[in-house]
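A protein chain is absent from this complex, but the other protein chains hold their places.
The letters A, B, C, D and E name the chains in turn, as written, and every chain counts its residues from 1.
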Amino acid sequence: MENQEVVRFEKRAFDALRPLRFQTNVNKYAEGSCLVETGDTRVLCTATLEERVPLWVRGTGKGWITAEYGMLPRSTNERMEREAKKGQSGRTHEIQRLIGRSYRSAVDLKKMGEVCIKLDCDVIQADGGTRTASVSGGFVALYEAFKTMMKKGIISSIPVTDTVCAVSCGIIRGVPMLDLDYEEDSSAWVDSNFVMTGSGRLVEIQGTAERNPFSAEEFLQLLSLARKGCAEITRAQKEVLKIG
Amino acid sequence: MENQEVVRFEKRAFDALRPLRFQTNVNKYAEGSCLVETGDTRVLCTATLEERVPLWVRGTGKGWITAEYGMLPRSTNERMEREAKKGQSGRTHEIQRLIGRSYRSAVDLKKMGEVCIKLDCDVIQADGGTRTASVSGGFVALYEAFKTMMKKGIISSIPVTDTVCAVSCGIIRGVPMLDLDYEEDSSAWVDSNFVMTGSGRLVEIQGTAERNPFSAEEFLQLLSLARKGCAEITRAQKEVLKIG
Amino acid sequence: MENQEVVRFEKRAFDALRPLRFQTNVNKYAEGSCLVETGDTRVLCTATLEERVPLWVRGTGKGWITAEYGMLPRSTNERMEREAKKGQSGRTHEIQRLIGRSYRSAVDLKKMGEVCIKLDCDVIQADGGTRTASVSGGFVALYEAFKTMMKKGIISSIPVTDTVCAVSCGIIRGVPMLDLDYEEDSSAWVDSNFVMTGSGRLVEIQGTAERNPFSAEEFLQLLSLARKGCAEITRAQKEVLKIG
Amino acid sequence: MENQEVVRFEKRAFDALRPLRFQTNVNKYAEGSCLVETGDTRVLCTATLEERVPLWVRGTGKGWITAEYGMLPRSTNERMEREAKKGQSGRTHEIQRLIGRSYRSAVDLKKMGEVCIKLDCDVIQADGGTRTASVSGGFVALYEAFKTMMKKGIISSIPVTDTVCAVSCGIIRGVPMLDLDYEEDSSAWVDSNFVMTGSGRLVEIQGTAERNPFSAEEFLQLLSLARKGCAEITRAQKEVLKIG
Amino acid sequence: MENQEVVRFEKRAFDALRPLRFQTNVNKYAEGSCLVETGDTRVLCTATLEERVPLWVRGTGKGWITAEYGMLPRSTNERMEREAKKGQSGRTHEIQRLIGRSYRSAVDLKKMGEVCIKLDCDVIQADGGTRTASVSGGFVALYEAFKTMMKKGIISSIPVTDTVCAVSCGIIRGVPMLDLDYEEDSSAWVDSNFVMTGSGRLVEIQGTAERNPFSAEEFLQLLSLARKGCAEITRAQKEVLKIG
Partner (left out) sequence: MENQEVVRFEKRAFDALRPLRFQTNVNKYAEGSCLVETGDTRVLCTATLEERVPLWVRGTGKGWITAEYGMLPRSTNERMEREAKKGQSGRTHEIQRLIGRSYRSAVDLKKMGEVCIKLDCDVIQADGGTRTASVSGGFVALYEAFKTMMKKGIISSIPVTDTVCAVSCGIIRGVPMLDLDYEEDSSAWVDSNFVMTGSGRLVEIQGTAERNPFSAEEFLQLLSLARKGCAEITRAQKEVLKIG
């Protein structure tokens, strides 16, 4: 199968992100909050500080970070049944485990003290890339929560060793592309998600052959696109967070 | 117990609504959508057209309108457990039944054809009055969905006989008040919700003694406040919907 | 639509209750019990004293009253699926919340001590008005439980400030009527439930337009019927409870 | 361990049933109904005719009989949690399977036609022997339902080949006894339930060593008590059913 | 109905067991384990020692034994739905209650100390008799767990007063038979399960008329077959456990 002519929506370049925006302080109650928009995908992320920690860190002096993910029923083109009525799907479980894992290697759990921060990532509108947008926006909300904890004197410095963001890449009719929208995602041969730190190290890699198995070379091309995308997302995060 | 000095937040008058705003076209997929804001309460309402109708109208040629309600976990001051994890609470069931009922007496179900419109009212931020805001915002989303159906030629006129809105009233330390915020609601002696039509008729009345049983006279005072509030909400609805 | 000729079952007057009977001591284990019959509707109410109180009153020295409601599968004309198999419906949640709320404003929670009384209202046979019969019969069971607590020396006086009962009213083909049976309820234009105290004050008001929105005048007619009905129910409650 | 002096409540003989009463037509909707009382145990049994049959008899021309069992929360000394809230327990599953099985070998499923009869056995008050009372009372309700079907011309004769009843027996401190009440049941060394036909044949046998394994001889003594008890229950069933 | 010519699979005699094998130490983690095979039926039994005991023995110094039962989805001819997806069936509840009860009358609960042993009986392949195989194999796993507890010095002697095993019997076209396989079980007129001790006393008896009620004489024939079968199973258990 040769590579075919592929034109993206609004003539976006193959290695370009969709328009990206982070907005903080979008919720009056949460310790940290961020509305992330990437193209038509919109995810509201809130970070809640809880004193109750899971059993496995109780008494260790360490903290914990966990995440929950949901989609509003009409965030999608076809209305989905509400998970409050049918229970959480396997996909939801998979995604919220991914989000929670993403931050734990970039945060000094000891320095955050024996507390738990719970991230809620709720998809207001979905046009592809909701899990990676959740990771990126969730990090901003998490960082904002740490700022709140500092202001309240709960911690004395931000216990973050690096920033964290995520992006999706895929191969569509032979062409590697960055940051897929829903239509692209549906026709991808290979679909992948990368979670990276601001300094360019890897936190999580997921690659799936949706149609044909892929080669290591192809995978390295996706990794290279992801690096470029994550560098841009990192810049946007740092800007909204007003850090280095 | 005599009436005590009560001062509302930002010196709001006892018979004044909080700042109110309806925004339409806030979701790119839904047949109709509306973000309603009243003070710090924000509810996203979407209306979805479904061809599948419930059993009890199947084959009757009539349509149906139903509603679902949810709150984002951190829409409240204390984070609530996600209903996708614990199932819908009794309160949620009660509210979504109320919302669905509210529209059915102001819509000509025969004229809308044998289809179902499902309203999703999701609370983004909660500061009192989420169920009445859902009814008011949901009506706007419903009306927008009817406009979409007209554009698509599914119906030939808007099958609505009157507009519908709702407001809460309560008695706080002896003083009847309109449109309670969360703090007021928590300390109310009597709590009530009124669903009314644009022409001032009643669709639903709910009054509850939270502390002391109340007299018929007190209840009539609340009804009178509700009439005033609903007249204003009706004006705002008609403005955003661009109807007479 | 003009009022049409409406004749009630057994030529009952429009403002007449169905035959009403309260029987106490119908369960050998419960602290209080009452079988209430109104027409063909029969509800068995038991009151259970529990030492464990809900979180929100723990340590306050105050008590709590709560209720659960159920219907036997063949209490209705068409057999209902057993809720033990499918979970409690929205309607059940709505009703048991109403019952629990009804008593809390007529009981001195401080005087009852830090205990919980749980009312179980189980419908043996349903012919309309099961929720209002539950409220009226439940009050008798509750009062009986307080008597038991006095006998056991747990409390020194009955911590009740007023009696509580409930009745339904509706408008059928234009005619306001008291205490609807199932068939009447099914064809009502407006359906309402009133919870009142023995002294005639209001505890809970619920009115719903089943077909057409209604006017305040119509609602006042229903309120007036409810007052008459509740006065009679109060007399019957006081007789069986042997109080003033 | 020798047999000790055992005296039963109200000096009941070891081979005597508790006072037994069957009442029919206790529900205005059900095709058949029976309230069975044995001592302080009271079970309400209703039989519902359903056109929908389970998959395994569909298209065979045969009917089916099934049962559901429940206990009101305060039917017991200590209030039980409502199964509508926590789901059906293992004990409930076990009992309702037993009840359903009991009738299928004494009914000509072919002659009843391709319909289903569902028995609901709901325990109003429990003082031991609720499952056997359910079997005995359920049979009366079932027979009444067959009478209703005959009156409606659905069947031309009662498709029953024999009557069915049940009784419990046990060994208490070495003494075999008939029809245990709750207190006896709690201290029994061996606990058994027998389902028998009016002609004395066996439908179901269950025997359990609650403390010590038992001998075949002991089991035969229990069987002999059960025969005596079932003969008496059969007489009472036939009397209320007005059959030979 | 006269007895018809019945020939069993591989010409097995009517009073013969299928080939039987117990294997211990089949799991590297469990305190005790046993794979039991009877014909093509294979059940893996593990015994787990838990320090946490149920509420009703807490503080009594006594131990407890409980059991859980499951079937792999394709252990049966037609694949069953996984119970992890649909919840445990009534049949599963019934069986695991039976297994747990079986051991409690042959173990000195006081001597085992205040601990709990949980037996997991998981059916790898099912060809009839899975519940009785579970009881027999579970006893071996239980005994092995007691050996482990002795080695660890938790108990000073094996707290077992007798061995326990189980077998099924049935009547097929008039002929009483021992140890039914799946095909035989499906066509049995009477189906029974016996749990017995090594010394020949009874722990549990269950007999069910699948088609016609049966006589006491027929039941005694089944009991007699069960005695013979259990004697053989006991021998095999003692051999693998290397006891008396």
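Observations
FYI, a residue touches a chain if its C-beta (ideal position, glycine included) is under 8 Å from a C-beta of that chain, and two chains touch if they have at least 3 such contacts.
Note that the coordinates shown come from a computational prediction; the quantities given were computed from them, not determined experimentally.
Of the candidate positions A:E114, A:D162 or A:D185, contact with the unshown chain belongs to A:D162.
The set of subunit A residues touching the chain not shown comprises 89-91, 93-94, 96-97, 101, 105-106, 162, 192, 196-197, 201-216, 219, 223.
Residue positions on subunit E in contact with the hidden chain: 27-30, 33, 40, 44, 46, 48, 50, 68, 70, 72-77, 79, 82-85, 87-88, 92, 118, 120, 122, 124-125, 127, in rising order.
What we mean here is this: only the chains that are shown with their structure count from here on.
We define each chain's centre as the mean of its Cα atoms; on that basis subunit A and subunit B are separated by 34 Å. With each centre defined as the average position of its C-alpha atoms, the distance from subunit D to subunit E rounds to 27 Å. Residue positions 87 of subunit C each touch two or more of the other chains.
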